[in-house]
Every structure is written in C-alpha cells, then in structure tokens.
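The structure under discussion appears below in the form of structure tokens.
Then we have chain A:
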Amino acid sequence: MKIGFYPGCSLKGTSREYNESVQAICKALDVELVTIKDWNCCGATAAHSMNRALSLALPARVLALAEQQGMDEIVVPCASCYNRLSVTQYELANDENLKKEVVDAMGLPYEGKVRILNVIQMIEKYLLDVIPAKVTSKFEHAVACYYGCLLVRPHKILNFDRVEDPQSMDRIISLIGGTPIDWGFKTECCGAGLSVSRTDLVAKLSANIVKDAADRGAKAIIVACPMCHSNLDMRRPDINEVLDSPIDIPVLYITQAIGLAIGLSVEELGLQRHFVKVNL
Partner candidate 1 sequence: MSETNQEFEPRIVAFVCNWCTYAGADLAGTSRLKYATNVKIVRFPCTGRIDFMLLLKAFEEGADGIIVSGCHPNDCHYTSGNFHARRRWTVFRGLLDFMGIDVRRIHFTWVSAAEGAKWADIVNETVADIRALGPYDEYKSIASNFEKEAAK
Partner candidate 2 sequence: MEQWLGSLIKSGKRVVAPVKHDDIVDFAVISSPAQVADDYVQTRLSAKQYVFPKAEVLFSYKKDGKDVTIDDVNTDEFPETVLWKLHPCDVAGLEPLGAIFNWDYKDSLYNARRAKTTLVTFACAASDEYCFCASVGGGPGNTDGSDVQVTMLPDGDALVELISDKGKALLTDDIKGETSSADGIDKEKFIAKVEKKFTVDEIIKKLEGSFSSPIWQEQSDRCLGCGACAYVCPTCACFDIQEDSHLHGGRRVRSWDSCGFSLFTLHTGGYNPRTTQSARWRQRVLHKFSYMPERLHVTGCTGCGRCSRACPVDMNLVEHLTEIASHE
Partner candidate 3 sequence: MSKIGVFVCHCGENIAATVDCEKVANTAAKFDGVEFATDYKYMCSDPGQNLIKNAIKEHHLDGVVVASCSPRMHEPTFRKACSEAGLNPFMCEVANIREHCSWVHEKGDATTQKAIDIVRGLVEKVSRDHPLESIHVPITKKALVIGGGIAGIQASLDIANAGHKVILIERDPSIGGHMSQLSETFPTLDCSQCILTPRMVEVAQHPNITLYTYAELEKLEGFIGNFKATIRLKAKSIDEDVCTGCGTCTTKCPTKKIPSEFNQGLGNRTAIYVPFPQAVPNKPVIDKDHCLHYQKGVCGLCEKVCPTHAIHFGQDDSFITEDVGAVVLATGFNVLNTDFFPEYGYGKYKDVITGLQFERLASASGPTSGEIRRPSDGKIPQKIVFIACAGSRDPAKGIPYCSKICCMYTAKHAMLYQHKVHDGESTVFYMDIRAAGKNYEEFVRRAIEEDGVNYVRGRVARVYEKDGKLIVKGVDTLLGAKPVEIEADMVVLATAGVANAGAEELAQKLHVSYDPYHFFAEAHPKLRPVETNTAGIYLAGACQAPKDIPDTVAAASGAAVKVAGLFSQPDLVREPIIAKVNRMPPPVFSTCVGCFMCETACPYNAIEREEIKDRRSGKVIKTIAKVNPGLCQGCGTCVSFCRSKSIDMQGFSNEEMFAEVQALLED
Partner candidate 4 sequence: MSKLSEKAAALLSEGTVGLVIGYEQGTHGTRPKFCRKAEDAATLILNDKCLNNIGGYLTKPELIGSGKVAVTATLAVMRTVVQLTAEHQLTDGNVIVLALDGDEVLQMASIDEIKKWLAAHPEDLSDENKALLSKLKALSREERWNFWINEMNKCIKCYACRASCPLCYCNRCIVEVNCPQWIKPWAAPLSNMEWQINRVMHMAGRCVGCGACDRACPVHIPLRLLTISMAGDIKEAFGVASGTGNIDGNVLSSFKPDDKENFIH
C-alpha cells in the first residue's frame, strides 16, 4: 500500500528518532512512504506569527507539489506540519481571492483536494487490523498518552478525535497490550515554542504534565509531536529542578511504542537518542 509522506524539518533535525521509527514500522507493516519531491518547510509557528501570506504559501506549495506528483493522500507525522497544512487547505478552500493570491505567489496550480492524515489517523485508517497479528512482545506498561495542542485544535478545521479528552492513541496503546491511564493533562499546554525564549515557563508547565502522569502511575508518556517530545524529554533537567523530586519516566513516540511491540530493535527505533533513558 503506497501513501504520500511529508517529513517536515523536525523529523530531519531534533526528532530524527521519530522519522526513524515511522520509517521502521512502515517498512515492517509494508507501507511504502513516497516522500514529496522538493518539499519545503511548512513555516510552523514562526511563519504564521510573522506573515500570513507566507504562512499560507509555504504549506500550499507542499500541497501543490503533492497534487502534481499524483498523490491524493499524504501522512504528516509532525503535529505542527499537520496543523499548518490542514489550516491552509481549509482557509484557501473558503476564500477565493486569498486562494488566487497564494496561487499567483507560488506559481503552481493548486486544487486543494489532497487528504492530509496525521500519523494516528494513518494508523487507524490502514494498520489497526494489521498490527495485532505482528505484535511479538506485548507493550505491557501503564502509559500516559499526551496529545498536546496542535493535534486536536482547532477542532472545526482538523475534526480529529475529541477535543478535551482524546482517545485515539489510548486505543492504539491498548491494542498493542499497553494500559493507557486516565489523566487530566492530555491536552494541556507544554510551553511549545517558548522552549528556547522562556525555558522557565516550559519547565513549569511541562512539570505539571510529567508530575500528574507519574502521580497516576504512568511508566512512560506517549506523544505524537516533536515539540511535545523535546519539551518533556530534552527539558527534563529543568523540569526536575522545578519538581521537589526528579521524575525519570521516559517519553516515547507512539510509533516507537508500536515498533517495540512488533519486535523492532532500539537502534531501528532511535530510542538511544532520548535524553531520558528508555529502560522499559
């Protein structure tokens, strides 16, 4: 089965292990990822906080390239890219002259018919009945699934899962043998882009998340967004400073959890790259 693939900058940079785990499980579950040729950066938070036209032109170009290369569906693992591509498609579909303006700017024909899936949607759509058969060592751990903000909001545009208490990752975790815990910080903010400019705030916000997960007995936190992962994992030293006692539960991508369950190695999944040691 073939599907378009848009990695985005994070998967080539700080979250290489997310890219490795996605490639690994797709190969294992014979899903062929066809990367969009000559893809460009989606502009993420930087673009849409600086220049609206740019923040729409960049993702629009990606979608235009996908259309040109005959893709009618693409998977976008990074939550931020998924969010920007979907919002752009929505806004151009509802504003004719905006669409004209963007199409003129990028010089590529654009229809906006490509279906955009985040990694959870892709798994739910194609792999739910394939995975159980491939599970070799059950992922028997109590984990806290953390969705963050960009995966589920704005609901009107993304229309993905429940806004306040999402269940999609929880379902996948229980599918591979894990027990997702019920906790209150599933969609609370981790500090996101303030990671560099206001690390203290990120520490405080992420500390709440990590503490609540640990208090409720979670052995790991499952995420599907490079930004969430870096704040909860890379900033763990700053988090532990804020907390009265350090917490060392690891942070895994959903694709890594699946990878472990279907027997892939630590190196294939890039688990060795994490700051908080993964010793499940």
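Some points to look at:
Following the convention adopted for this analysis, contacts are C-beta pairs under 8 Å (C-beta built on N, C-alpha and C of every residue); 3 or more make two chains touch, one makes a residue touch a chain; residues count from 1.
The set was built so that all candidates are chains of the complex that A comes from, given by their letters.
These figures come from a predicted structure and were not determined experimentally.
Note on this complex: chain A touches candidate 3; the remaining options among 1, 2, 3 or 4 do not touch it here.
Of all the residues in chain A, the ones that touch candidate 3 in their complex are 162-165, 183-184, 212, 215-216.
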